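With one protein chain held back, the other chains of the complex are shown just where they sit.
Labels run A, B and C following the written order; every chain starts at residue 1.
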Amino acid sequence: MQGMSLIVKTVTRLVAGFIVLFGAYIVLYGHLTPGGGFTGGVILAGGLALVVLAFGEDYARNVLTHSWARVGDTMGALLFLLVAVLGFVGGVFFTNFLPVGAVGRLVSAGTIPVSNLAIGIKVGAGLFGVFVALAVFRRTAAGGQEPGQSIEPDA
Amino acid sequence: MTLAMLPFILAFLLLVVGLYAIVAKRNLIKIIVGILVLDYAANLLLVLMGYRTPPAGGAPVAPILTGGAHEADALAATAVDPIPQALVLTSIVIGLSVTALVVALAIRLYEKYGTFDTNLMRNLKG
Amino acid sequence: MDPILWILLALLAFMLVGALIAIETRDLLSSVICVGAIGFGTSLIFLLLGAPDLAVTQVVVEILVLVVLVRVVITRRDEAVTTSRSTLPVGVVLLALGVMAAVVFATIADGEADQDLRLRPFGQPRLTQIVDATLLAPAGRPELAPAGATAPASVGGAFLQDGLLQDEASRGSGAANYVMGILLDYRAYDTLGEATVIFVAVVGAYAVLRKVGRSHHAGNESDR
Partner (left out) sequence: MAHLVPLLVVLPLAGGFLMPLVGRLTGRRESVAALPILLTAGVLVMAVWLLLGAAEPMTYWVGGWDFPIGVSLVADGLSRLMVVIVATISLVALLFSMDYMARFTSPGLYYSLFLLMLAGMNGVVLSGDLFNMFVFIEVAGIASYALVAFGTESDELEASLKYLVLGTVASAFLLVGIALVYNVTGHLNWAKVAEGVAQAGGPTAPLYVAAAFFLMGFGLKAAMVPFHAWLPDAHPSAPAPISAMLSGVLIKASGVYALARLVFSVFDGDPALGWVLVVLGTLSMVLGALMAMGQGDFKRLLAYSSVSQVGYVVLALGAAAVMQARGVSAGVVGLMVVGGLFHLANHAIFKSLLFLCSGSVEYATGTRQLKDLGGIGGRMPVTGACVRIGALAISGVPPLNGFWSKLFIIVALVLGKLYVLAAITAIVSFLTLAYYAKVQRYVLGGAPSERVVRSREAPLGMCVATVVLAVLCVVSPLLVVPAVRSRVLDPASRVVTEGRAADTRGRIITADAETPAPAAETVRQVSGELRGGSPHPPRQAESGARDRLATVLNGRAPPDTAVGTETHRAGSAGASAQATAVTRQGRTP
């Protein structure tokens, strides 16, 4: 797949950055405003998906590769688990062990922003990976056996 | 029957409609649609049950502190119940996950059979 | 009458109709688009009911699902007629079920209005209760009992009241967004489960989409 027309590519180039930035904002301000790690992660995944849709399969194979999505997925999940396990520092599993700080500040609410970040990375990478696997590589007709229809997800 | 039960009943009917699609339809896409509708209905029911009528004439109050910590008491007296919202957020994610998996299955089945029609599949006829 | 209730009922009715169209239409693409409309209806209801977090989440999830489903449908030609299983009996049974359930909902609400464990109607969730004031009085000084004091009657009520304790002596989650406070502090363990669910679904989708499921070269050769 070659991707879409030049106009689409140009617009995507302009817009995708903003979408990703917006996703990052939603993730980081999750404890203050509506949104949060999951919502922001989906927006991140959407932004990346837009890039892949516009620039085509080759872009997904060479630049925004599947391996990165897999690594991000695992790392996000492990980071969240780490936050949970570090709770033992504060007494029990999942203790919010960081200082709460002043309500309404960016750095407040203890571990919540960290958890949000972890979930944002996890969800963004994970859903992007699945999206690419479902919607980009698998868009062939019945019994499609042509090369490149499947990214081999596992070695 | 009070009017105040009507939202619950409508949400529940939506659930039944989703169930109907799952049981009666013989097309994978329709079944996926049924699953989505089922999810929406269950989530809606939960959120409807957490809603608190705002004080006369006001708008519903979201459980988010916008003005600073000193407004916490006022918020506590008017805001809607935050627990169902947290549960539903989790539930939406679960719904999305299930959808991703079922779409993957549907795609694979399409590759095997060249159709989404379950009548043409071996084991799903019954 | 509360205008919010009427808007809500209208939206719900719209969604019901949309769901029926999505299910009954013969064109898969229309079906998928209808379901998108229902999803946005859900999101509007969330917004209407004071749940902006859910509204935002529902919208972005909806967009992603819609894009995937539309791509799945438009790139695959499906000539097979969308037949139903003997629709009528199933439909009648389910309709009966729905009506029955509706009646149940209506009656369980009415019948036991004075009981404590009744179904709370729309708009009046179980959040606070008037407490026996003497419970709150200092020991031996019942005259100091505050009149008309309320106490949380549910987890939600307790959270609204105390989830963000700001006096130095105690601690809440400290998140201005209460929903996020519940999600990532009070019930963070649920959220760990939720993150796991996405992980499982992602890994599961990769597993299902593998080009080759079985490797016939390894292990004992069988004549399958």
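General observations
We take it that contacts are C-beta pairs under 8 Å (C-beta built on N, C-alpha and C of every residue); 3 or more make two chains touch, one makes a residue touch a chain.
Since this is a predicted model, take the numbers as computed values, not measurements.
In the full complex, the chain left out of view touches A, B, C. Within the full complex, the residue among B:Ala41, B:Ala62 or B:Val80 touching the omitted chain is B:Ala41. One chain of the complex is left out; on chain A, the residues touching it are 67, 70-71, 73-74, 77-78, 81, 84-85, 87-100, 153-155. Within the complete assembly, residues 104-105, 107-109, 111-112, 115-120, 125-128, 130-131, 135-139, 144, 146-159, 161-163, 165, 167-171, 185-190, 192-194, 196-197, 199-201, 203-208, 210, 212-216, 218-220, 222-224 of chain C touch the chain that is not shown.
Along chain B, the points of touch with the absent chain fall at residues 12, 15, 18-19, 22, 28, 31, 35, 38-39, 41-43, 45-46, 49, 73, 76-77, 83-84, 87, 90-91, 94, 97-98, 101-102, 105-106, 108-109, 112-113, 121-124, 126.
FYI, only the chains that are shown with their structure count from here on.
Across the two interfaces under comparison, A-C and A-B, the one joined by more C-beta contacts turns out to be A-C. Chain contacts: chain B has residues 62, 64-65, 69, 89, 93, 96, 100, 103-104, 107, 110, 115 touching two or more partner chains. In chain C, the positions touching at least two other chains are 52-53, 57, 61, 64, 68, 72, 76, 164, 166, 176-177, 179, 181, 183, 191, 194, 198, 201-202, 205, 209. Put simply, chain A touches chain C in their complex at residues 26, 30-39, 42-43, 45-46, 49, 73, 76-77, 80-81, 84, 93-94, 96, 100-101, 103-104, 108-112, 115-116, 118-119, 122-123, 126-127, 129-131, 133-135, 138-142, 149-150, 152-154. Within the complex formed with chain B, the chain C residues making contact are 1-2, 4-5, 8-9, 12-13, 15-16, 19-20, 22-23, 28, 31-32, 34-35, 38-39, 42, 45-46, 48-54, 57-58, 61, 64-65, 68-69, 72-73, 76, 78-85, 87, 90-91, 94-95, 97-98, 101-102, 105-107, 109-110, 119-125, 127, 154-157, 159-161, 163-164, 166, 176-179, 181-183, 187, 190-191, 193-194, 197-198, 200-202, 204-205, 208-209. Chain A makes touch with chain B in their complex at residues 33-34, 36, 38, 42, 102-104, 127, 130, 133-134, 138, 142-144.
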